[in-house]
Every structure is written in structure tokens, then in C-alpha cells.
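Let me give you the structure first, and then I'll get to my questions.
Omission of a single protein chain aside, the complex is shown with its protein chains in their original locations.
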Amino acid sequence: MFSEFLQFLFTGVTIGATYALIALGFTLIYNASHVINFAQGEFLMIGGMATVSFMALGLPMPLAITLAVLLSGLMGVLLQRFAIAPAKKADVVTLIIITIGASIFIRGLAQLLWGKQYHVVPNFSSDEPIRILGAVMNTQSLWVLGIGTVVVVALVLFFTRTMIGKAILATSMNKQASRLVGIKTQFVLMLAFLVSALLGGIAGVVVAPITFTSYDIGIMLGLKGFVAAAIGGLGSGVGAVVGGLCLGIVEAMAAGYLSSDYKDAVAFSMILLVLFFMPRGLFGAKVVERV
Amino acid sequence: MTALVEVKGLDKAFGGVHAVENVSFSVDAGQVYSVIGPNGAGKTTLFNLITGLYTPTGGEIRLNGETTNDLEPNQLAERGMCRTFQQMQICMNMTAIENVMLGRHLKLKSSLFTTLFRLPGLLRDEKSARQRAADLMEYVGCGDYLETEASAMSYGALKRLEIARALAADPKVILLDEPAAGLNAVETAALEQLIRRIADEGTTVMLVEHDMKLVMGISDHLLVLNYGRVLAEGTPSEIRNNPDVIAAYLGG
Partner (left out) sequence: MFDQFMKVRLRGMIVLAIIVVVIPLFLTNPFQYDLATQILIVGGAVVGLNLLVGFAGQISLGHAGFFGLGAYFTGIMTGTYGWPAVPTLLLGAAVVGAIAWIVGRPILRLKGHYLSMATLAVGFIIAIIINNESQLTGGPDGMPVPALDLFGWELSSFGLYSFFGIEFDGYELWYFFAGLMLLLAVWLAQNLIDSPIGRGLRAVHGSEVAARVVGVDTAKYKSLVFVISAVYASITGSLYAHFQGFITPAVAGFDFSIILITMVVLGGMGSTYGVILGAAVLTLLPQVLADFQELEMVMFGLILMLTMIFMPKGLLPTLGSMAGKRFAKKTGGQP
């Protein structure tokens, strides 16, 4: 009974940590530019798939992973430079469609490069699962949680301790004022996309050994990240982490106790429920309309 | 004479900041009633409270004797209150006359069915609304722009257009938030005449304005706000001679 619950919890927290990383990526870009980036999931896909390729070239795993994450980051920069920046004055919906176009484009490239089949990334360490109180935990889950925690801590330090991080925050609060004090906002936006894409790449690599990876995994993961970010309240870092973990746990519980066919339905019902009662998510800022 | 708009002990706090604090006054029907005060005194917040865009944190607002604290802007419009904005709220995706016809919204009651199949009832309504809107645009002095896209109009013309839209609902009271801001001397003089005409024809006017010459010339009563509180209230000559006002405005 309890071991079953614990099992679902492990699964939920692991996948939830991944969602949290994706949601953080969303939040970062949303804060800096108010763009909802539907191509966010593709960063994960690139992270996982590129690791497979680099390892197939004979590179040692840590190097392959590093290169894959960097490649993902490069993709983020390119996305900002060539798709988002030229469309500065576009409508919100138009920007959404642009990121959807970008996502299809990236997916198409991936399909060209890596084909349609599934690829496997080996576990980072031992394949031997750990047993805790009757539940089984994959060692890779520990990697996901560990790296997730490190990333979150690093992000907090980045935004509170470094000039660049503070500049990004300032830009997200008031573009005009930041420009006046000499922050190059276009540069900051590019940075936001870079960091967000790096986050996505990391998430993609750490979760790949658990979920397998293929050219089209990005869509659903990206959407789940969006759900997590919205549950937490768009724009809130804490919200992204809490939203991601909540979503992962609820999904795992729904799959375990109800029906795995309806686990996605539960996730989407959850977001509706949260928004019905808290229209700005759990941690979303209340905005006063100015007229 | 009973008060048309009555405000008692009104409070509005954003977080810990009181934008409007314990403000009371009343406006009689047919008056031109102005609210003045330095920037940030809470004038626009006061208007937003009266027109239902904000909900008060304390106190009471009455329109024609009815408490309106919790009413939505559209419900207040139904009760005869219309307004313009300091930062103009014009629908740039419409033509000028459509903006004014929008102001006629409450008078047009065609059902969805009548609308979808464009039955004669709708056509009659639309024709009368268009006529009324065109008359009003003539009245405020932008009759040359009927079918112009709002986005192609000059600032001054848009200011007048917004007043026409507010008048289109045949309101009992119209609130004008800085109507003279950004206008030149000629335009301001025309505006003064317009406001006087509106008042003479029986519509109560509430005004937030910085142009002292304009305000002192047309107001029956003035309310002076400072830091969200009432500094003084009275006729233009009383205000002009009020030592607190002189200190706040001139002595600074």
C-alpha cells in the first residue's frame, strides 16, 4: 500500500523536476520578453538527441552532454536573433504562431538528422535501481533531482548575485527604465533565451535515459512545462518549480490510481481547476490595471 | 435639490498606499464640478472609483441615492454615468463614427437573432444610431471625420471624439478626465464652450483638469485634493482665496 504510494511519488517527483526545469525556461523568456515560447520543448529534444549523436561519434559521455547542452543553448540564441527579434512589434498571437513555426522547423531538422525512430541515452551511472521501503528508484531519478536542485540554486545565485542576472530581472520589470540606465535590452533578451535553452537542454539530457528520446518528444514536454508554469503563475520562478513538482506528482498519482489513459486529462483538468480559483496561478503577481 | 453624485468617507488603498483617503463631497444635478490638485493627488483614482473601474476599500459612493460601490462600469453606464480618460481609450480598430455609435450601445437592444439575420428592426436601430452619432460628432466639432479610421485622426480630434462617445449614451453625468491636456489655446477655448453647452443642456459635468483658467472659468464647485485627501471644497472664488490651497499650489 504505502510502497505503492512511494513508488508513484518517486516517479512523480522525477518527472515533476523535469517539468519544473522546462517551466523555469518558459518563465525566464516570459519575464524578459512576454513571449510564450512554444519551441521550449525542442530544446529538450535537442539536448537528448545531440547527446546520442555525440556519444555515437565516440565522445565520452560528460563531453557529449556538455556539447549537447551548448548546442541547445545556441539554438535558443538563434531563435531569439532570427525569429523573435525581427518581429518585435507583432501581436501576442502572431508571436505564438512564430514560435510554433520555429518548433515545427526545429522538429523537421531533427527528423532529417536523426530519423523518426526512438533513441536511447544510457543511465549516467549504475543501471541497478535503489530500493527504498519497498519502492524502486532508478538511479537516474537521483541525477534528475540532484541536477535539478543544482540548477535551481545556480539560477537563484545568478539572478541575485551577478550583474547580468540583475540586468535580466530589471529588463523584465521595466524595459524602458532599464534602457535608460544603460542595459542593452536586446542583449538581455538574447541572454534570457540562451539561459532558457541551456535549461531546456539540461532537462532534456537528464530525463532522456528515463523516457527515451525522439524527434517529436518536445511538443508534449513543452506543453507540460507550459501547464506547470501557468499553475505556478506565469513569471514566477518559485511558481515554476512548485507547479512542475505538483504537476508531476498529480500525473503520477492519476496514472497509478486512476488510469494511465487519463493521466494527461488529469493534468489539464488541474490547470483549469487552478485557474478557475486563482486566475493568476498559485504565485502569479496581481496586476493593477492602469487607465 | 438632491445630490446626483454623493461620496462619503471614500478610501482606496493599493497595498499599504492610500491613493484616496476619507474623501467626501456631493455633486448636484446640473453643476460643473471640478476636481483639482497636484499630480498624484488621487484625482484619476477618484474618477476610477466613481465609474466602477476600481472597487473602494472603504466609504460609500451613491449615484441618484443608490449605493454603487460594487457595481461594474457597464452597470453604472446603464444608470447614466459616462466618462472620458486622461489616456484616451479610443478603439483604434474602428472608424470614428463607429466609436461614437459604440457609445450608443445601451440604447440599441436588437436580439442576437435579429442581428444575425439582419432583420428590419436592426436596420432601423442602426440608422437612428448612426444619425445620432453623426449629430454628436458635429456637436463636438469633428463632423468632418465620420468615416475616418480612428487610427488616422489627430490627437485633438480624438479628444473630442471621446467626448462625443460619452455623450452618445445620453448620460445624466459625464466625467471628463483632463480633457484639455495636450490641446492648444484655440482648442481649449472651443473645449470650454463645449463643456458649457453640455452643462447648459442639463448634463452634469465632473471634471479633472490642470488648466486653471479653464477650471476657474466654468466650474460651479471645486474639490481640491492633495495626497489623496480633501484640501478644500467650494466655489471658484472661495478656492482662490483659501490659504491652504494657496500654500499647496503657490507656496509649495
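By letter and in written order, the chains are A and B; residue numbering begins at 1 in each of them.
Keep in mind that, in the parts below, a contact is a pair of C-beta atoms (placed from the backbone, for glycine too) under 8 Å apart; a residue touches a chain by one contact, two chains touch by 3 or more.
Since the model is a prediction, treat every value here as computed from it, not as a measurement.
Participant: Among B:13, B:29 or B:108, single out the residue that touches the unshown chain.
Facilitator: With B:13, B:29 or B:108 as choices, the missing chain is touched by B:108.
Participant: For the chain that's not shown, point to the residue among A:77, A:223, A:238 or A:253 touching it.
Facilitator: From the options A:77, A:223, A:238 or A:253, the contact with the absent chain belongs to A:223.
Participant: Looking at B:18, B:43 or B:83, which makes contact with the chain not pictured?
Facilitator: Counting the whole complex, the residue in contact with the absent chain is B:83.
Participant: Touching the absent chain in the whole complex: find that residue among B:55, B:74 or B:131.
Facilitator: B:74
Participant: List the subunit B residues touching the unshown chain?
Facilitator: Touch set of subunit B with respect to the missing chain: 51, 53, 72-74, 76-78, 82-83, 85, 89-94, 98, 101-106, 108, 110, 112, 115-118, 122, 125-126, 129, 165-166, 168-169.
Participant: Residue by residue, what part of subunit A touches the chain that was omitted?
Facilitator: Residues of subunit A in touch with the missing chain: 30, 36, 83, 86-87, 89-94, 96-98, 100-109, 111-112, 219, 223, 226-227, 230, 234, 261-262, 264-265, 268-269, 271-272, 275-276, 279-281, 289, 291.
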